[in-house]
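Only one protein chain is missing from this complex, and each of the others stays in its spot.
After this line comes subunit A, so read on.
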Amino acid sequence: MGMRYRQYLHGARIYGCSQCKTHLATIHSMISRAFNGQHGRAYLFEVVVNVIEGEPADRQMTTGNHTVRDIYCVKCGTTLGWKYDRAYEPSQKYKEGKFILERNLLVDVQ
């Protein structure tokens, strides 16, 4: 896969991995705060960087069935949330290709 540097974001507010401060997403990229994860409140983002995506799996969520992948921090490997590959409910299609990060696993970084 070759050597890569982590990406760095800039903006008014940057969310990083609470374990290792790796940049993950900016507030500009946030779509919604109204999500819930395993650790409580979670945010939906348009773009998340520096994550490794796991294998796809179908999960039954409160809004219906989805194909999702867990996402891990590229540096420390912490599970941070998931990515939506596919939403079966037409009303939930907007989530496809978007990312969930759990608020309790994020910190503000610069």
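Following the convention adopted for this analysis, a contact is a pair of C-beta atoms (placed from the backbone, for glycine too) under 8 Å apart; a residue touches a chain by one contact, two chains touch by 3 or more; residues count from 1.
Going forward, contacts and distances are computed from a predicted model.
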Hidden subunit of the complex - UniProt protein name among "CTLH domain-containing protein", "Putative proteasome endopeptidase complex", "AP-3 complex subunit delta" or "Nicolin-1": "CTLH domain-containing protein"
Positions on subunit A contacted by the hidden chain, ascending: 1-14, 23, 26-29, 46-47, 49, 75, 110
